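A single protein chain has been omitted; all remaining protein chains appear in their positions.
As written, the chain order gives the labels A and B, with residue 1 at the start of each chain.
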Amino acid sequence: MINQDGVWTRWFRYLTCLVLVVWLIMPLIPLAIWSFARGWFFPDILPRQWTMQAWEYALSETAGVLDSLWLTIGISLSATALSILVGVPAGRALGMYKFKGKEVVELMILAPTIVPGIAVVLGIHSVFISLGLTNTVQGVILVHLIPTLPYMTLVMAGIFSNYDPAFEAQARSLGASPLKTFWYVTLPAIMPGIIVGGLFAFLVSWSQYILTLMIGGGRVVTLPLLLFNFATSGRNDITGAIGMIYILPGIFILLLTAKQLSGRSGAVGGFGRI
Amino acid sequence: MSDRLKIFLLLLPAMSVIILLFFGGLLIGLMRSFNYMPVIGLTEPNFDAYIAVFTDEEFYLSFMLSLHISVTSTLISCVLAVGAALLLRRAFIGRAIINFLFQLNLTVPHLVGAIGILYLFSQSGTFARLAAEADLITRPADFPALVFDPFAIGIILQYVWKEVPFIGVIVLANMQSLGENYESVARSLGASRWQAFRHVLLPLIFPGLLSASVIVFAFTFGAYEIPALLGANYPAALPVLAYRKYTDVDLAARPEAMALALMIAVLSVVMLFFYIRYSRRKVRS
Partner (left out) sequence: MTNVSIQNLTKVYPGADTPALDRLSLEIASGELTALLGPSGCGKTTTMKMIAGLLDPTSGDVRFNDRSILREKPESRGVVMVFQNYLLFPYMSVADNVGFGLKMRKVDPDEIKRRVGEMLDLVKLPDLGDRKPSALSGGQQQRVALARALIVEPEVLLLDEPLSNLDAHLRFEMRDLIRTLQQEMGITTIFVTHDQEEAVVLADRVALILDGQMKQYDQADAFYKRPIDEATARFFGGHNFIPGTSQDGKFASALGPLGLPDGAMTGAGKLTFRPENVCIGHTRGDQNNLTATLDDIIYLGTQTRLKIRIGDTAVEAVVNPNDVESYSIGDQVPIHLPVGTLWVIS
């Protein structure tokens, strides 16, 4: 510890703190206010009339907002599940073994986190047309795999590099079959990684825009697409409501796993490699 | 089962996805940018699309705009993130709140933040109204254009809002694992706080900072929805231009769109190269 702070430093710290807090929350406030506003025009600081209209619309059967919500959740869960299925074995290979060409493989898996979606999706689109995957939910899920898989794999690689295979050998020598070994020994040990990686993967899929737009062709309307449409249509009140709905799952996930994210688990370490 | 076979099988599903979807997508895009697609009868590759792009003034304007957005956003975010990490290093009242808000910010999608920025900074937005309240302006048009503007201020604001927590969390984790002892040594040898930071801490966190910056740079260069929402129409950011060309009624614009997409890919690969070079210099403390 380098000396306790002087008086000035402490005040500076508190001030910066305050500024940070305000700044972090700031963009979300107008959205929230708009969702309860009934016509909010310049130069009013706050709406003159408040209403639940936007929310009633958003939550109604006919608006399609709820449909979009379930659709988005479904797509993101599917993409996450697939990423887990595919990413756990890949993470094991990267975390526990050394082999020729490992660096190349790591690079290939890392590449989608850096190369933006637009660079890839245009090419995929033309192929998907011929495969009949455009305008389908399956196509969208598939294409979401591109950004989610790397995160899942890298987190799992981090977990597996701290994992001692001797545990499995021990279980086998005590008579456990490979399946039982996996279920009782391996899985509990890697579960923190699956959770953290899964959450990242979910959030990545949750916020995808251009991939869904291109492959879904405007037919698969996930929440971000719906939100964008309303935002550019000028219906700020409905935009506000949808926006609030859109950030909810993220907050929910954060609260669920606040412990996992702040702990020094190997999972976070794995992500820290990125 | 030999180890090699085991490794191969473990990697097979993931590598199939990556190779088929990711590299496949890039490859197809590359081929079509050269108008080469035997499957549908285009058997003569040509440079038409590239010529069209490189002779188009709009391309250069878009490219420079995207570059400006990325460089500015990344630089500002880095500086602020390091500052935030220094602040959050040690325990103090309110640190838990900020940590929570940082993590909260990570879960908020860019699009929502962008809409928020729009509602705050547009000429009829919150800040404009506050200015009117303070009698600084009378009409919306009097408020400076911070969104849809040629300097992409709104876009940069949005990126900074999202990327400071992103980089900050990484740099903070880095700083905490390094501890304060290196700086203690430097201080006891006569370095002031600033000197200890500049000569000792900064070099130590630089690799992590660089890795994070590379990701941020590539993202801000190639993202679509934020400049689509907050950006001016002309020049548009490069990804917006690419999308526009791809969805153009004139199908001849498609190869041009692919060419643009490929250039975005190339730039990010250059970034990837920098990342690799510097991430090899890992520090074991």
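Assume a residue touches a chain if its C-beta (ideal position, glycine included) is under 8 Å from a C-beta of that chain, and two chains touch if they have at least 3 such contacts.
In this text, all values refer to a predicted model and were calculated from it rather than measured experimentally.
Visitor: For the chain not shown, which residue from B:L106, B:L130 or B:L204 touches it across the whole complex?
Guide: Answering carefully, the residue with contact to the hidden chain is B:L204.
Visitor: With respect to the chain omitted from the figure, which of B:A186, B:V216 or B:L267 is a touching residue?
Guide: B:A186
Visitor: May I ask you to list the residues on subunit B that touch the chain which is not drawn?
Guide: So the residues of subunit B touching the unseen chain are 181-182, 184-192, 195, 199-200, 203-204, 283-285.
We adopt the following convention: only the chains that are shown with their structure count from here on.
Visitor: Would you mind pulling out the distance in Å between where the CA atoms of subunit A average out and where those of subunit B do?
Guide: The separation of the two C-alpha centroids amounts to 16 Å.
Visitor: Using the touch rule from the top, collect the residues of subunit B that touch subunit A in their complex.
Guide: Touching subunit A from subunit B are residues 3-4, 6-7, 9-11, 13-15, 17-19, 21-30, 32, 37, 39, 83-84, 87, 90, 92, 94-95, 97-113, 115-120, 124-126, 128-130, 132-133, 140, 158, 161, 165, 170, 173-174, 180, 183-184, 187, 193, 196, 208, 211, 214-215, 218-219, 221-225, 228-229, 239, 242-243, 246, 257-258, 261-262, 264-265, 268-269, 271-272, 275-276.
Visitor: Which part of subunit A faces subunit B closely enough to touch in the complex?
Guide: Those residues of subunit A that touch subunit B are 1-2, 13-14, 16-17, 20-21, 23-31, 34, 41-45, 85-87, 89-90, 92-94, 97, 99, 105, 107-127, 130, 142-143, 145-146, 149-150, 153, 203, 206-207, 209-210, 213-214, 224, 227-228, 231-232, 236, 239, 243, 246-247, 250-251, 253-254, 258, 261-262, 268, 272, 274.
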